[in-house]
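Working notes, beginning with the structure itself.
Note that this complex is displayed minus one protein chain, with the remaining chains in position.
Letters A and B mark the chains as written, and numbering starts fresh at 1 in each.
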Amino acid sequence: MGLAKRVLQGDVRATARLLREVEEELPGAIDELKVLYPHTGKAHVVGITGAPGSGKSTLIDVLIDAYRKENKTVGVIAIDPSSPFSGGAILGDRIRMQRHATDEGVFIRSLATRGWHGGLSKAAANVIHIMDAMGRDVILVETVGVGQAEVDIMNFAHTSLVALVPGTGDWVQTLKAGILEIADIFVINKADKQGVNEVEVELQAMLQMGAPSAAAWKPRILLTEAINNKGIDDLMEVIRQHRESLIASGRYEAYLRERSRLELVEVLKSSLMDRVSRMATEDDYVEKLIDDLASRRVDPYSAASDVLKRIVQEGKF
Amino acid sequence: MFTQRTLGQVRKGGNEWERELERSVEQKPERMERFSTVSDVEVKRIYTPEDVKDTDFARDIGYPGIFPFTRGCQPSMYRGREWTFRMFSGMGSAADTNKRWHLLLGQGETGLSTAFDFPTLMGYDSDCPRARGECGKCGVAIDTLTDFEILTDSIPLDGVTTSMTINPPAPVLWAMYLAVAEKNGIGWDKIGGTIQNDMLKEFIAQKTLMLPPKPSIRLISDTVEFGTKYVPRWNTISISGYHIREAGSSAVQELAFTLADGIAYVQDVLERKKLDVDSFAPRLSFFFNSHLDFFEEIAKFRAARRMWAKIMRYRFKAEDPRSWWMRFHTQTAGCSLVAQQPYNNVIRTTAEALAAVMGGTQSLHTNSLDETLALPSEFAVTIALRTQQIIADEIGVANTIDPMAGSYFVESLTNEIEERAWEYINRIDDMGGMLAAIEMGFPQREIADAAYHYQQQIEGGEKVVIGVNKYSTGEQVYPPLLQISEGLEEEQIARTMEVKRTRDNRKAIQSLNALRAACKTDKNMMPYVLEAVKAYATEQEICDVWRDVFGEYRESSVHL
Partner (left out) sequence: MTSGRKLRILVAKPGLDGHDRGAKILARAYRDAGFEVIYSGLHQTPEQIVHVALQEDVDLIGLSCLSGAHMYLFPRVIELLKENKAEDITVIGGGIIPVDDIPKLKKAGIKEVFLPGGSLKDMVDWAKANVEPCRYGERKE
């Protein structure tokens, strides 16, 4: 039986293996994904971003708990950075979620950023698809930190959570990183610390400046102490409200279309890039073009147009 | 410490020596480009009066038993009484450990020290599913007062002091000790000993975890208050650097984090219990590691006493000189021992024990040669005990007090370690104290980095471990090892079941309910724990009350 079929039956080992194959871009993985795609689109995807130390993993740990109490199955994707030196990684986010390790209703997968330069969001999207096809009701995605890569990943979430901690300057950095625009819910975690009010007030002010008043959903600010399980009921309620508002306002459909568009663009981009780099190694067509560019016999636009024509003529990627 | 004339001579001589040195090094380069201590503090070729010219004898060195206690905490030190030979021991059942205790006392051991197994250390009974396979394996299994009665059978509790390495459930095990004393008609003012009871270093290093930090600290303050009032010769806390070092810290980190923990405890007792600092400070005790680097360790011990004296006198405004002194137990570094050519471990332990004695320790545990492989056999533990006895009686190092004082190198290293430790303490103060620092993962991260750095130095051959990266033979000779019977777990569970079956259950439940109620007030919990222990409530039953009321701690920052 193919991996995809076993994934659809909720098989843990098959799912884990397919995730690996997708991650390593092994041949055959895409065919399995094609089988799964019609079965996706059911899960609610919640993205959680925030600076290191903002308590994202602990927040996920208590959210898992809350969803399990509602009898929902949960998938978690925890992303940690790869070492730029060795390419290896230590994936330690799930340590804080280990009490759920033996719960069959919880599937946690750690991902390293690897050399994904911007391709991270494509890989994350595929991982989301697989967990979705496996039948997870909710998928929680934990990003590494706050940056463009994180914003890209959050595009694949239905609900975007941003975790902030008072008392450090990190939250200012977080907001500067373009997170303000994508956040649906701000979670001021570790709310027992000093400086909570300051963060809340500033955040309010920024939101009032930025947000169009006609928006169907106005970003909400919540206080939590994840480690002490405080404020989580409210958070769950607001996540639910956000989902309902998405559906009620008709934005859910629009959102799905937008997400599909993004994904198509991502896949096109990477497929083209892949094809081009293969052209460069398989024959010396591209190398010759580059020679021509360097000696100014041709301009980059005409050269790119040539490459595209050639790919289209071949009729395959 | 020196006149200008002396310093002038020192410089002149130094110039001459440097010329000689240059010639010599040209012909034959030095063995290494850089020499450093085990903790990687750079060590110079030579130390002279120049390096200690700002040291003031009265202010920085002085006399033993007098502020700042650099040279020792008692005026006569080992000329009055040797340090206590205190071998950390415990294995198998209470009866097995009782037998080992009698053996050691018969061999001239002068203090007891209890090693508990992991379920006991974590507040679980032997029949808890999480305890599977652990019973009696790395210490003695204690579930109820019955076990404790067997453990202390025929031990003169008023004639020997007992240390108990126990942290989250410390109040329970201490209550058992107090209850046994009471049963034997020995007054609490006649018994002495130590409970480790140091949770901060558990969060940092050893990770025997039960409750979140805040209730943990409250339990500790309760024991400190109770001891101050009713058990005056008991050290209710042993502020420990040992485990911090075993987790891979440097000597400076061990010192700094231990003192910062001490500061946090004193602060909490002052704020929560409103006790006068001089009423409890003299009973605070410490516990350090003695690692391989001989001079670095001696300097660390000397700096530790001097720093604590300053902290208590100037920061906490203690007035009683006994509040300023730092008394400490030392254990040689378990992490310095290796499985390869295990008999060499005797030599490592000897050097470490010698450093502890030169550093003025109050009591000492020496590791056995087989501890990288198993709990010590009788054969191995006897050699370890004899190591201390030979140091005490044969080699003359206990004849005079603090013989290292005045060594240019040791004094300079003492100053350097102190300086670096203050830097850490200041940083921790800036973070809002040790609790906040731990929450941010600061000490954890520093230790993990130091541990990896040291290991890489070994891998790169910069630091030598004989039998591992030098003079390795591949030959494997192992001593006969202690075996813990696999049937022990069943026997222990049966005994606990029997206690539960025969005790007055109503009384046990009542005592646990009373404890639960007390948790929700700010009453001292010790009297309630005592009642529960005496009603033969199990260790886990008591700890479950706490876990239930205060929640279980989950590690929130893990640094890799």
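Everything that follows uses one rule, which is that a residue touches a chain if its C-beta (ideal position, glycine included) is under 8 Å from a C-beta of that chain, and two chains touch if they have at least 3 such contacts.
The structure displayed is predicted, hence computed values, not measured ones.
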Query raised in the report: For the chain omitted from this view, which of the shown chains does it touch?
Result: A, B
Report summary line: Across A:Gly92, A:Gly178 or A:Gly195, the one contacting the chain not displayed is A:Gly92
Query raised in the report: Of the residues listed, B:Gly248, B:Pro282, B:Gly359 or B:Gly441, which one is in contact with the missing chain?
Result: B:Gly248
Query raised in the report: For the full complex, which residue in B:Pro29, B:Gly80 or B:Gly133 touches the chain that was left out?
Result: B:Gly133
Query raised in the report: What subunit B residues would touch the chain not displayed?
Result: 117-119, 121-122, 124, 130-134, 137-138, 202, 206-209, 246-248, 335, 337-340, 371-375, 448, 451-452, 455, 458-459, 465, 467-469, 476, 478, 481, 483-484, 486, 555, 558, 560
Report task. Would you write out the residues of subunit A that touch the absent chain, in ascending order? Result -> 12-13, 16-17, 19-21, 24-29, 82-83, 85-92, 94-96, 98, 101-102, 107-110, 112, 114-115, 274
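We adopt the following convention: only the chains that are shown with their structure count from here on.
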Query - Distance between chain centroids, defined by C-alpha means - subunit A, subunit B (Å) - result: 47
Query - subunit B-facing residues of subunit A, complex - result: 53, 55, 58, 61, 90, 92, 95-96, 99, 227-228
Query raised in the report: Touching subunit A in the complex: which residues of subunit B?
Result: 440-441, 551, 554-558, 560
